[in-house]
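Scroll down for the structure; my scribbles are underneath it.
Removed from the display is one protein chain of the complex; every other protein chain stays in position.
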Amino acid sequence: MQFRQNTEPTVWVLGRANVDFYVHNPEDSLQDSGMFEKSVGGSAANIAAGLAKLGRSVELLSKVSDDSFGHFVLSFLKQANVGTRFVRKDASGSLTSLAFAERRKENSRVLFYRNRASDLMISLPDVPISEIEQGSVLVVTGTGLSASPSREATLFAMEAAGNAGTKVVFDLDWRASAWSSMEEAGLVYRMAAALSHIIIGTREEMDVLIAPGSGTGAKTGRITDSAAVSDEYITERFLGNTTEMIVIKNGIKGSVAYGPGGNFWTAGIFPVEVKKNYGAGDAFAAAFLHGLLDSRAPDEAMRWGAAAAAIVVSGSGCAASSPSGLELQKFLLESKEVC
Amino acid sequence: MQFRQNTEPTVWVLGRANVDFYVHNPEDSLQDSGMFEKSVGGSAANIAAGLAKLGRSVELLSKVSDDSFGHFVLSFLKQANVGTRFVRKDASGSLTSLAFAERRKENSRVLFYRNRASDLMISLPDVPISEIEQGSVLVVTGTGLSASPSREATLFAMEAAGNAGTKVVFDLDWRASAWSSMEEAGLVYRMAAALSHIIIGTREEMDVLIAPGSGTGAKTGRITDSAAVSDEYITERFLGNTTEMIVIKNGIKGSVAYGPGGNFWTAGIFPVEVKKNYGAGDAFAAAFLHGLLDSRAPDEAMRWGAAAAAIVVSGSGCAASSPSGLELQKFLLESKEVC
Amino acid sequence: MQFRQNTEPTVWVLGRANVDFYVHNPEDSLQDSGMFEKSVGGSAANIAAGLAKLGRSVELLSKVSDDSFGHFVLSFLKQANVGTRFVRKDASGSLTSLAFAERRKENSRVLFYRNRASDLMISLPDVPISEIEQGSVLVVTGTGLSASPSREATLFAMEAAGNAGTKVVFDLDWRASAWSSMEEAGLVYRMAAALSHIIIGTREEMDVLIAPGSGTGAKTGRITDSAAVSDEYITERFLGNTTEMIVIKNGIKGSVAYGPGGNFWTAGIFPVEVKKNYGAGDAFAAAFLHGLLDSRAPDEAMRWGAAAAAIVVSGSGCAASSPSGLELQKFLLESKEVC
Partner (left out) sequence: MQFRQNTEPTVWVLGRANVDFYVHNPEDSLQDSGMFEKSVGGSAANIAAGLAKLGRSVELLSKVSDDSFGHFVLSFLKQANVGTRFVRKDASGSLTSLAFAERRKENSRVLFYRNRASDLMISLPDVPISEIEQGSVLVVTGTGLSASPSREATLFAMEAAGNAGTKVVFDLDWRASAWSSMEEAGLVYRMAAALSHIIIGTREEMDVLIAPGSGTGAKTGRITDSAAVSDEYITERFLGNTTEMIVIKNGIKGSVAYGPGGNFWTAGIFPVEVKKNYGAGDAFAAAFLHGLLDSRAPDEAMRWGAAAAAIVVSGSGCAASSPSGLELQKFLLESKEVC
């Protein structure tokens, strides 16, 4: 994939930056835990911080509240070398999103505080079109599409970027609780997909792209049963026009990148002791994109993504444990990929 | 254009049905007028009624309030032979939209009452997908795209119709007051255009499709000055993929329909004594579509549209004065088109 | 009752000014009527205009939209000699309230358009406390109490007026459709009653003061059945402390004013041919208050009120047909009261 060269910042990330509160003791539930650890999260913030740690010049476009938690997020981003010129402080009564999370190895509950969330207040006039048009890449994630005015601002930025030759990366990042219905999510995801050069998601997230999932596929473009939603169906329907690559993450089975003309590339994963099941997706996106920007082939870039994901899930914190370039290379040298 | 045959209803129209109040004395302003005439309006209701009068089987998808005005709208539609199975009565506190209008020959003011409007409450679950998928045509107009949840419901219906082979007609019907910004309107109009087989609008409404209008067109897809927004620019950018025809209405200069491969067709207008400057667009859309469904060439269909528009602006009322098939043919025989 | 003397303006009226649309033909229903007559209405506007026509210096405190209808209201008030320094134009997207009304002799339907109504946007900072504190009387009506922020602004003005020696008149003006529940209305009406020197209402409106109406009156202050809500119950419960007079209007049976110490005064009505059943209450309030300000005894003031009400219901329009002082005196001389 060809990216615009010598840009500064290279990558724009648009979306949520929030405060995460993890249960201190991994065995505890949200209800029972008496102690919580605070850190910065939000998929957009995580991806931006991950890219910055890998040495990329990155600018985040978001909103936070003008209070202790908003200042905490801003301060973290600055320390992480993420550009914050466009992380505005909203004084309209919105609040920085919170995510309270369990740390079990599976079925961890997450409780979001997102009533009148600052990051969903990003609106069309907040989008610095003429700057984004000069970047190499714009990264957006699904949460920013979940409600107005952030939904329209995100689509607007994607469209402008694409028209100007800035590549658009769409990390599906599906969270059912953020959406009023699966039908609405499917509709908006397809609008966004049509504006994206690269679409990244798990196998399950691909189902959102074709929601609602009932009907007679042949005639309607909808599908009868989930078996029908093969990778082939997804790529046939969504590759082409704007979309040049679809990356499907299959959990422990590794990932596949599909390109035009039936081309595809695969990568495995790096088995590690999982300390938490968060942050893997954001780390993958950051390192994968880092690889593509470094002119690596899709399979090598995915291997970088898988390595970063492994490093994050075996550490604590989301953005905090994401690797530097050196750490990533060291891990790749020392670890064994499993296909 | 090929439409699915032998469908019942043939045409689905989705959008606003409201109550119009016209000043009784054409010279009076809204502020000064002491007397107002009540009738049914709303572009979707007008188009539906126009098609029904021309003999088409048509079903309106809308919402009205469960009160005297909502019942008035429903009663009018039934008398006009418009199907109302999906014109739901909303009891959530919404109110049927009102439009108060002057009747000057130009610069007529219109005052809308649209706070919590019933027609903007149409939501995804209200859309009878499996029925629309069996129609020949789905017609939507710009107003239904102006706010959520109607915006998403409209896009959802368009997408489903298109996937199923039902042709989608998008009448731009731009009203600045219905939108929070030109930027947002432009964005949503382009999303809708990508799902439309036929796009109909005035020369001015085409500008909304490319809003915001500043920037360097070559690089960004945006354009530097309005001179650049030639018909060529519009057709080059929006014809293709889904869109098979763009109809541009140039007022007294007539109209042009553009198709793929550089094809285009023109039609003139029929000079009449204008009694009001409303309803022409809706009458045009109904009769034009009636012509296409009758397998007429685009130029003849546009001539039918122009004739219906002339009949409406020289009569009183919007839907009320739209012609039957016989009246339309009589007018075409007796009147002289000016190119 | 003693009022502060030599004040300018003498009377402050706080509340709704709106546009009324009456069916042109008295036999027509809202649904069927094709023609509507436009005029200014709203109980506060009507009372203010009534007082102005009777020669009182009066200032209205309200909000209208900054459009043709808001300008129409302002223009009417100025012509009617009502002070409009505090009738602000709201540009936040609110709309001047509309009332569409039938003109049957009974059971006339009224349809209100009051979603985001301008008059309900009156808020605490809009209340010119230091000016109201210098007036003789502040008149408020029930509608202004129906929703926030107008509710709090109204109570705030009443409290400040009372503390400063400005007499507070509360016209109950009950409209079920304006309230979310009878329980809430009852609660707020009692809060307002405790701040009022004079309470005016129909027999039925007095029931709102004691809603909810079930329970065991002896213990709870609530009442078991409507028979128990005698005038005695109402006066015993609400006269005293601040409230010096309660005026109960019994329709064709005339009206009674209750004062402290078991005092009461009665007045009859003036039989006329009723052309519409609107505006009587507002006309009564204006002329009754005019009488009290003229140091008339309560029975004479009520007779003035009854005469003004008779004049209005036998004319057309609400504020438009309210009498001047001369017209009122002429009517009183020529007409015969029925007790």
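Here the chain labels run A, B and C in written order, and each chain numbers its own residues starting at 1.
We take it that a residue touches a chain if its C-beta (ideal position, glycine included) is under 8 Å from a C-beta of that chain, and two chains touch if they have at least 3 such contacts.
None of the values given here were measured: they were computed from a predicted structure.
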| item | value |
| --- | --- |
| Left-out chain, listing which of the shown chains it touches | A, C |
| Contact partner of the left-out chain, one of C:Ala91, C:Leu187 or C:Leu326 | C:Leu187 |
| Sole contact to the chain not displayed, among A:Arg4, A:His71 or A:Arg175 | A:His71 |
| Residue among C:Asn107, C:Ser177 or C:Asn241 that touches the chain left out of view | C:Asn241 |
| Touching residues on chain A - with respect to the absent chain | 21, 24, 29-39, 67-69, 71-72, 75, 93-95, 98, 100, 109, 111, 113, 115-116 |
| Touching residues on chain C - with respect to the absent chain | 124-125, 129-130, 133, 148, 152, 155-156, 159-160, 163-165, 181, 183-184, 187-188, 190-191, 194, 215, 219-222, 241 |
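The definition used in the following text is that only the chains that are shown with their structure count from here on.
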| item | value |
| --- | --- |
| Type of chain A:chain B copy interface by residue overlap (half), same or different | same |
| Separation of chain B from chain C, taking each centre as the mean of its C-alpha atoms, in whole Å | 45 |
| Interchain centroid distance [CA atoms averaged], chain A/chain C, Å | 59 |
| Averaged-CA centre spacing for the pair chain B and chain A, given as whole angstrom | 39 |
| Where chain B touches two or more other chains at once, by residue number | none |
